[in-house]
Each structure stands twice: as structure tokens, then as C-alpha cells.
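One protein chain omitted, others in place.
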Amino acid sequence: MTSGVIRRSFTAAAMLASALFGGAARANPTPYQLNMERGASTWSQVPYHLNNISLGVCVVIGILVFGAMFIAMFRFRKSRGAVAEKWSHNTLLEVIWTTIPVIILVVLAYLATGGLTSWADTTGSQMTVKVTGYQWKWRYDYEEYLGKPISKVGFMSKLDSQSDQTRQLDSGLDPFKVKVGDENTYLLNVDKPLVVPVDTKIRFIITGADVIHSWWVPALGWKLDAIPGIVNAAWTNIQTPGTYRGQCAELCGQDHGFMPIVVVALSKPDFAKWLAEQQAKSAPPPAAPAAAPAAASTAAAPKTAQVSAAPVADAQG
Amino acid sequence: MSTIDPSKPIRMTQQNTSSATVDPVSDNRRKGVRRTVTITAAIALAFFLVSFVQIVLMK
Partner (left out) sequence: MSHAATHDHHDDHHGAPKNFFQRWCMSTNHKDIGTLYLVFALLMFFIGGSFAMLIRAELFKPGLQLMQPYFFNQLTTMHALVMIFGAIMPAFVGLGNWMIPLMVGAPDMALPRMNNLSFWILPFAFTLLLSTLFSAGGGPAGGWTMYPPLSLQSDSLAYVVFSVHLMGISSIMGAINIIATILNMRAPGMELLKMPVFVWSWLITAFLLIAVMPVLAGAVTMLLTDKYFGTNFFNPGGGGDPVLYQHIFWFFGHPEVYIMILPAFGIISEIIPTFSRKPIFGYKAMVFAIASIAFLSFIVWAHHMFAVGLPLGAEIFFMYATMLIAVPTGVKVFNWVSTMWGGSMTFETPMLFAIAFVILFTIGGFSGLMLALVPADFQYHDTYFVVAHFHYVLVTGALFAIIAATYYWLPKWSGRMYSEFWGKMHFWNSVIWVNVLFFPQHFLGLAGMPRRIPDYNVAFANFNMVSSIGGFLFGASQLIFLGVLVHGVFFSKKKATDRVWEGAKGLEWTVPSPAPFHTFDVPPVIHDDELAHGHVND
């Protein structure tokens, strides 16, 4: 046990170095991770940059203010013979330290407003997925892809059984051994992930079935509450194929910590193939009609790549 | 601003749970406290009721 901890802390130290200096865009949490990730969607860099900029502003102000404080504490100590001065007012200073923060805030507000406006624009989407939060699992229904309605492709997505067994009180199982390949997926894996294509503006419509949940995949850059009786909308456009993990982010009862979200982003041809399989499974016995939309989607893929270029450029500008 | 009259320094007495004091000093202060309590209690009640009115407005 002890040696395990030591070994792990060595690995962790190596990972700390990579967390600090590694420039590669990662999407899922790593040990000793210190900052937010850039994420994998076109929009996810907005919160990432805002986070870094505002953190930088805060660090600079902090150094100035705390620096002044420490100089004061050093210079004006009674034990060094400091005699208290009498002044308690300085109009110029007060004007300066009221206006400078206002200017900084205006700049931050400008940046944030731009990012927020692009986030709120769900128009021009090429795919729609309905997300429903349940105690304690998610349901995904594919509503529409490239302008064609999809029916009967929908499924529940809940915590994978290995995590589920390990997380039981006094299970005696080691969370460090819950792995998919090299990646530890304890509490971050599901039985059936949401599969989506890359380079596609996907609109999510999010609602809740029982209590309020919140659908959050950090790599997409946002979370949005799943509220019963209310339908929320948001969009994403994932750029890199990969597996992106997230969790429910609104307290929703006893298993709130155990309803992860996994989004698998596939290249467009792979996605079309996957979608065709799903439709075939849910379609009635004569299999012929199911093949047609699949072929159509595959054929449509190259065309969409051009269409999707526009929102990407928008978000980056 | 203060409602105490400095020209008449009279000892204050402590009231207790079973009896209020007859304030010998100043009627002004008694009136002032009464007015403050009335106004603040009215504000509190108004906010309580408004929290329900919101519901009606947002329907």
C-alpha cells in the first residue's frame, strides 16, 4: 500500500511537470492538473482564454496590493521606530484606484460579452441531440442530422459496471484499477456513450425528467442545467476526434456523483456508419429502408465539411 | 440627530423580561424607537408579501 502511494507520487510528479509545461491539448482531468484545459470544441477556448486573462489580471493586481501591504508592514513598524502620520485622505489616489479598476472591468466585460454572445447563438446547427437528465442517468435522443429527422435512435447512458462495483461502500476494490487502456476512468465512464461527429455544429436540447441536473463536459467548455419543464439549448462543434468525459454538475440526490457523461467524437464517415447501425437496430425487420439514410448521410459528409467551416471561423474571430 | 436631551442627564434603567421601564428621560426617544420599529417591520412584511406577488407577475 505504502509503496503504491510512493510509486504513484513519482508518476504524479512526472505528470505535474507535464501539467505545468506540456502544451498538448488534453481534455480529461490529470493528476496535479493546475489550470483549466483548452478543450476540444471551437468555443471551448473562450472560457479558457478568459480564465487565463482574468487570472493574470488578478495576479498582477494581487502583487501590487499585497506588495504595498508587505512594504507597509515592514517599513512602518513601531519596533523600527515608525511614528504614525496623521493624514487620512488623498483625493487623487482615490480617484485613480476607482477609475483603473473600472477600465480593467470594461475590458474584461467586453471580452466576456463577445464570447457569451457566440455561445448563445444556436442557429445554423447541423445536428440536434436531446439530452434528458434522470436520477441518476442520462438519456440521449438523436433528433436530427444534416436536416434529416432521425427517429428511434435513443438510449440511456449510466455509470459503467466496473466503476459501479468499485464505488460501493467498503467494496474492497481499488479505484486506481478502474482503467480503459492507460486512462483511469473511475466514475468517468458509462455503459453507452453519446456518439457525435466532429466538425459539425451540434445543438443540444437539454431537459430534466425528475429533478434538476446539469450536463457538463469540460472539453466542450460549458455546462447547462437540465430542468424539468424547461428546455435549454446550447451548441458545440468538436474539432478533434476523441473521448471526452464529464459529470453531472447539479446536486440531484444520492447518486449525484455517479452519473458521468461520455462523449465520443468520431470522424464524419465513422459517425455516419455508427448512426446507420443504430438505425438498423431500431428499424422494423425489412432492413432495406434503413440502409438508404445511412448511404445518404455518408454521401453528404464532404459537403457538410464546407458548411461547418463558417461557424468555426466565427467562433475563432 | 440624537434624540437624547443632554441638558437633562437622568439615569437610565434596565428593563427586564417581565416589565418595561417607564422611560423618564425622553418621550422623543420612545417615539423614535416606535417609529423605527413600525417602518422596519412594514418593510419586512412588504418583502415577504412581494415574494409571493412575484409568482403572479411571472405567470
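Residue numbering begins at 1 within each chain, and the chains themselves are lettered A and B in the order written.
Definition applied: a contact is a pair of C-beta atoms (placed from the backbone, for glycine too) under 8 Å apart; a residue touches a chain by one contact, two chains touch by 3 or more.
As the structure is a prediction and not an experimental result, all values here were calculated from the model.
Under the touch definition stated at the start, the shown chains contacted by the missing one in the entire complex are A, B. When the omitted chain is restored, the residue from A:40, A:131, A:150 or A:249 that touches it is A:249.
Residues of subunit A that touch the chain left out of the display are 9, 12, 28-37, 46-47, 50-51, 54-55, 58, 61-62, 65-66, 68-69, 72-73, 76-79, 82-90, 93-94, 97-98, 101-102, 105, 108-109, 111-113, 115-117, 119-120, 166-171, 173-176, 184-188, 206, 210-212, 214, 216, 218, 221-225, 227-230, 232-233, 246-258.
Hidden from this view is one chain, which touches subunit B at 1-6, 9-22, 29, 32-33, 36-37, 40-41, 43-45, 47-52, 54-55, 58.
The definition used in the following text is that only the chains that are shown with their structure count from here on.
In this assembly, the C-alpha centroid of subunit A lies 52 Å from the C-alpha centroid of subunit B.
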